[in-house]
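Only a single protein chain was left out; the remaining protein chains are all shown in position.
Order of writing sets the labels: A, B and C. Residues in every chain begin at 1.
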Amino acid sequence: MTAIAYLGPRGTFSEAALAQLPASAGADFVPFASVPLALDAVRSREVLSALVPIENSVEGSVTSTLDELALGEPLMIVDEQVIPVTFTLMSRTGTTLADVRRIATHPHASAQCRAWLRANLPAAVVIPAGSTAGAAAALLEEPPAFEAAIAPRIAADVYGLSILADDIGDNDEAWTRFVLVSLPGSPPSPSGADKTTLTLFMREDHPGALLEILTELSVRGVNLTRIESRPTRKALGDYYFSIDCEGHLADARVGEALAGLHRVCADVRFLGSYPRHDGKPPLLRPGVTDSDFAEAQSWLSSMRAPN
Amino acid sequence: MTAIAYLGPRGTFSEAALAQLPASAGADFVPFASVPLALDAVRSREVLSALVPIENSVEGSVTSTLDELALGEPLMIVDEQVIPVTFTLMSRTGTTLADVRRIATHPHASAQCRAWLRANLPAAVVIPAGSTAGAAAALLEEPPAFEAAIAPRIAADVYGLSILADDIGDNDEAWTRFVLVSLPGSPPSPSGADKTTLTLFMREDHPGALLEILTELSVRGVNLTRIESRPTRKALGDYYFSIDCEGHLADARVGEALAGLHRVCADVRFLGSYPRHDGKPPLLRPGVTDSDFAEAQSWLSSMRAPN
Amino acid sequence: MTAIAYLGPRGTFSEAALAQLPASAGADFVPFASVPLALDAVRSREVLSALVPIENSVEGSVTSTLDELALGEPLMIVDEQVIPVTFTLMSRTGTTLADVRRIATHPHASAQCRAWLRANLPAAVVIPAGSTAGAAAALLEEPPAFEAAIAPRIAADVYGLSILADDIGDNDEAWTRFVLVSLPGSPPSPSGADKTTLTLFMREDHPGALLEILTELSVRGVNLTRIESRPTRKALGDYYFSIDCEGHLADARVGEALAGLHRVCADVRFLGSYPRHDGKPPLLRPGVTDSDFAEAQSWLSSMRAPN
Partner (left out) sequence: MTAIAYLGPRGTFSEAALAQLPASAGADFVPFASVPLALDAVRSREVLSALVPIENSVEGSVTSTLDELALGEPLMIVDEQVIPVTFTLMSRTGTTLADVRRIATHPHASAQCRAWLRANLPAAVVIPAGSTAGAAAALLEEPPAFEAAIAPRIAADVYGLSILADDIGDNDEAWTRFVLVSLPGSPPSPSGADKTTLTLFMREDHPGALLEILTELSVRGVNLTRIESRPTRKALGDYYFSIDCEGHLADARVGEALAGLHRVCADVRFLGSYPRHDGKPPLLRPGVTDSDFAEAQSWLSSMRAPN
């Protein structure tokens, strides 16, 4: 049976995201305590793939995911999922809001529920936990060390808890993006609305190096959707670039851009081409479709080998 | 007396960084529970400035700092500080390593000390805390809920604790960069080795928009040292760019590039020019020094108003 | 009385163009035998200005004009004029087409009337002349050495000749562009539809040098209308660029682009800003008008000197 790793424990946003992923139907869900552990389980073939968070609208990039993909043993992204981040206050059945004096959750979650807490439970003490789902799970201990937990809604189902208040986050638009990671191999077929993720290492840090890189993309009509410079950990001031762009490895424009990057960078790591979660097709300028590339190549060939 | 806010509680890396900052000599150090609270204290003139983390080699950008500076009431960076991140295992005096069964610390810190813990205290339970310094402080409670804390070395001094093991992090090169933030005003004078921080909002998300922006910088010889796209929180897919570049607002090349960005962006927020922590002067190509700009301007003036 | 030089002798396209130029009203027209002689007459203040051809749709650039402006003692273009090139077959009164056995004209002109000659005077011999107008003038000699001349229509008026056939050129769209050249000084005021002419000398011939130059223009929204690389005559392979772009020296975007070029080139020679003959205003992208530049500058100043 197919096993898919996710960032556990049970009841996390990762599990919620995984449950919504078509690829997870019928699979065995295996929680891991950290992103590196989940990814190592893919590398060791313990699981087929792993769903890990890569970017959060509030907290930013998940650097352990970026760095594992960029610097660790090679892996490949084969799908992505974006889910809204909504926080739920939950407790054992029978507890009411008035009973809540101590609330456990991860510090990031309490930070994002500050307004609701101030308005509704100003006297409650917030107890930091290693994860939101872990806080929910700990409500089952006897005796519990606190009356309520802030966690993803799914944790209430998983642990049989009651919901005291739903959607208590300050930010209505918060979301987390997850990527499904497998061993390197053939990417999924192009869907017509794909994204490609790359890690780029500069040959040397000269002025204009980033401009050169972006020109390799833009001259072939490949648009960026995310960019971030990240320290390589080798030396202070030594950076790599983590990039998402529109299109698929199989697209002519993406392929030529990748080959161009390979020529100008010290190293390019192809991290996968996969369907966009929002199905939004790229906006292409004239001259950059596959048939434009094919037509240009055939013109070139006719020049090189007339008749 | 001058008061400077920092990310508390007492004993944090922020306090260690602040203590090393020349500007802090003789100042009153005021801890705050979060970056937004520390920055609000600057806005309300409760303190003169605040030292807050902006970037960590392991965890990445501190998004609350980036977003507060980009999206909150205007503030200005006037200095930066980079300190190595080294973790120390500390306890009340008299406790030995053999006594340690429970260790409290922030989840990020325990994640970075995993190898040492596995090798030296494989049986110890790690208890999550809201901050490393808070874990150290909690050792003073009676009775303490754990035997040891992983925290910055400064926390041992601050709370009168003993050091059980020093420098136990897995990553020798880990560092955190802090920025000293004040109310908007005149930036510090150019030092000859400065950095400028900007937030850029695109006029619209068209292909090549980032290339246009980088061209405004590169055409004037201004080099980037950090770039990151960040969601604006207004809509999914609506990004701003957070950028550090070499040079000072007073430099002719930086000024012209800023004015150019102001013309092509929907909005540019100037977040400050300040001396680089490493004193490394920019590598300039020919034609972009202040005297090159002055000479060109004087040539232009002589064309426009001959004699 | 104002004297204006032109490329003679009497009856040339230059004289026709000059007659149509508003600036020539009431001026004394002085013919010179060559472009360098006409321009030297400006330099020596013998005349106020000179109208010389710079570009012809059929023959291309007039290199003696380009090189004199680029390499000779400085001069300035203050106006331009474009006239259609139409050729007229003319003779002494009384001569008919049937009488014509010998036709004199400049080799360029006969080349452009080949089709008409083949169709209408297949047996006529073409005698080369130093200029079309000179051929017309020579019809007045006694006895004339040929029966007809191909020359600009104005030559018939000037020399009292009869027109045998009008508009006999093969190319309906042929035109010549003339520039009115004065001593360096303040350019004419901006008209809203201006052109600026430049000569650019590279600092060294490195790959991408031309791209750098064009970027200085495009980043400020200045569009090119003509470009040509020309040998400097110093060494084989040493080129300068002769460029026309839209806009006026007084325009903020043109001024900043010129100063930028001055910084990256070995030398920039400003050859004048003047109203376009066709009155076509530039197509400007957002952010590059004078008020955009002024607003950006004032924003920059407010950053540099708050309050």
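Going forward, contacts are C-beta pairs under 8 Å (C-beta built on N, C-alpha and C of every residue); 3 or more make two chains touch, one makes a residue touch a chain.
Being a predicted model, the structure only gives us computed values, none of them experimental.
Partners of the chain left out, restricted to shown chains and counted across the full complex, are A, C.
For the chain missing from the display, the contacting residue among A:F146, A:Y159, A:Y274 or A:F293 is A:F293, taking the whole complex into account.
Across C:A25, C:A98, C:A123 or C:L283, the residue that sits in touch with the chain not pictured is C:L283. Looking at subunit C, the residues touching the absent chain are 34, 57-61, 63-64, 66, 82, 106-107, 111, 126, 128-131, 171, 173, 175, 207-208, 210-211, 214-215, 218, 221, 223-231, 233-237, 239, 278, 283, 285.
With the whole complex as reference, residues 184-186, 203, 215-216, 219-220, 249-250, 255-256, 258-260, 262-264, 270, 286-288, 292-293, 295-297, 299-300, 303-306 of subunit A touch the missing chain.
In this text, only the chains that are shown with their structure count from here on.
Seen as a C-alpha superposition, subunit A sits on subunit C after a turn of 180°, to the nearest 5. Counting the residue numbers used at the interface between subunit B and subunit C, over half appear in both copies, so the two copies meet with largely the same residues. One inter-chain figure worth recording: subunit A and subunit B are separated by 24 Å, centre to centre, where each centre is the mean of the chain's CA atoms.
Residue positions 215 of subunit B are each in touch with at least two other chains.
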